[in-house]
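A single protein chain has been omitted from the complex, and every remaining protein chain is retained in its original position.
And then chain A:
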Amino acid sequence: METLKISSRMSHVQSQILPLNIKPYPLIHNSRILGVYSNKGRTFSFTLTCKLNTVKGNKPSKEKTVSGRISAPGSDGAPPVVEAEEGSVGNGGRKVEEPKSSAVGSGLFKKLPRKVLGILSNLPLAIAEMFAVAALMALGTFIDQGEAPDYYFQKFPEDHPPLGFFTWRWVLTLGFDHMFSSPVFLGTLALLGASLMACTYTTQIPLVKVARRWSFLQSTETIRKQEYADTLPRASVKDLGVILMGAGYEVFLKGPALYAFKGLAGRFAPIGVHLSLLLVMSGGTLSAVGSFRGSVTVPQGLNFVAGDVLAPSGFLSTPSDAFSMEVHVNRFSMDYYESGEVSQFHTDLSLFDLNGKEVMRKTISVNDPLRYGGITIYQTDWSISALQVLKDDEGPFNLAMAPLQLNGGDKKLFGTFLPVGDDNSSNVKGISMLARDLQSVILYDKEGKFAGVRRPNSKLPIEIDGTKIVIEDAIGSSGLDLKTDPGVPIVYAGFGALMLTTCISYLSHTQLWALQDGTSVVVGGKTNRAKGEFPDTMNRLLDQVPELVESSSPEEPDTLSGF
């Protein structure tokens, strides 16, 4: 050992060579062993495999030092070793999980004929299905959805159909007037889902099995055939291992051979993407068949029973206890910007159970719904239900407001009419009142001329044609959407998994092999994604490998194989 002349950095490397060398033993056999102990804790299974293998390794005298070394790094605090150990333990955990998923998969699919699987997992077919889904969705945005048949008769007439053939018969027979629930679209989606499952089972899970098998390459020829290959003269494969560990690789050494990898998660993540897509799809299906939905416009001060509003959407929709709950709209209010535009809507809601006890009270607004017992109440709409008016100090009268049709735009306008004079005459005239929101009311006299603007609550009277009018209050009504959706937790789980696995998929799985060939080390490697930067990063890494002084070279292979 002392013949090795090593730079100052390498002295610290020396102390770690032993643990580094222990690694290969568990890993040669570990795939089976880890499977056996899959139920136990991660660290536990790791130490177990170590012991087992050192016994197999025919060196009983060394066993104590070996286990001592394994527990040592934690107390020693030698950073690279700890890092490596954590990595391999985490890795073991992942490996433990993979067989489970494949077991579930095989149980599900064994009954299906192979042929169907083969056809479904065909990539060009899957691509064609994706194109079909995309095209149908695009078509769904071009054809106006959910209109009455008459609309389509006019839009897609038989004498001058768009594109020459696309008549209303096409639209209505294929159900393209409600594209996103039409059998054609849902069928294509289901087919895509089937392809997804088949592909995950036939192509991706075997990929895991292949990737889990690590192999040391024993001939320099095969190493040189890799995408990236280089020969380091006067170098030691152990030094390379340490450098690679420092760069975040999992390193395994067995005699003169080295195997290292990085970013294994990036290899497995696409499977996760597919599985989480399936999760989202199943959650979406559950939402479609098992939810309740309903919307209601309630004037301030009134109440309704949740179950009366909610209508089932599918055959799996089952009402819950919370459906008997009574919802009371205590107050509806609007916030405004200084410019007069609406900034937010608020509804103060109280929930009462069957005994008339208030179980919950919350002020909801857009983006802040109320959730209780599986029911979610959203603030979605509003209108003005009535004006409270004093006429010549009589009243107050409640004048119902009606929404007025505006040509285009999403601005609202409400109006009402207060008859003045003889109610029984055939030609009733009166005062018209218009309001855009709860802030101000515009009044017009009998002739339709502008009379003035009053704010509700201002108590300021206005004289129109001899009638004194005070607008006491404007009563808004709150537009609420109610729903129950059992699919949401599943869909959200799928979303979370999808985000995570998509991000991990960006990682590149890199594998390296090296072999001590006399005094030189032959290094080869490949990576699956970041192929462009790979040669550069490798060159930079290999530049760090220290060069050994000539004299030590003949003994070098011996020292290595001694471990």
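Following the convention adopted for this analysis, contacts are C-beta pairs under 8 Å (C-beta built on N, C-alpha and C of every residue); 3 or more make two chains touch, one makes a residue touch a chain; residues count from 1.
By definition in this document, contacts and distances are computed from a predicted model.
Only one chain is not pictured, and the protein name UniProt records for it, out of "SAC3/GANP/THP3 conserved domain-containing protein", "Cytochrome c biogenesis protein CcsA", "NEDD8-activating enzyme E1 catalytic subunit" or "DNA replication complex GINS protein PSF2", is "Cytochrome c biogenesis protein CcsA".
Touching the chain that is not shown, out of A:358, A:463 or A:533: A:533 (per the contact rule at the top).
The chain omitted from view is touched by exactly one of A:284, A:299, A:319 or A:374, namely A:284. If you put the missing chain back, the residues of chain A touching it would be 123-124, 126-127, 130-131, 133-134, 137-138, 140-141, 145, 179-180, 284, 337, 339, 341-345, 365-369, 376, 378, 380, 409-410, 481, 483, 485, 488, 491-492, 495, 498-499, 502-503, 505-506, 529-533, 536.
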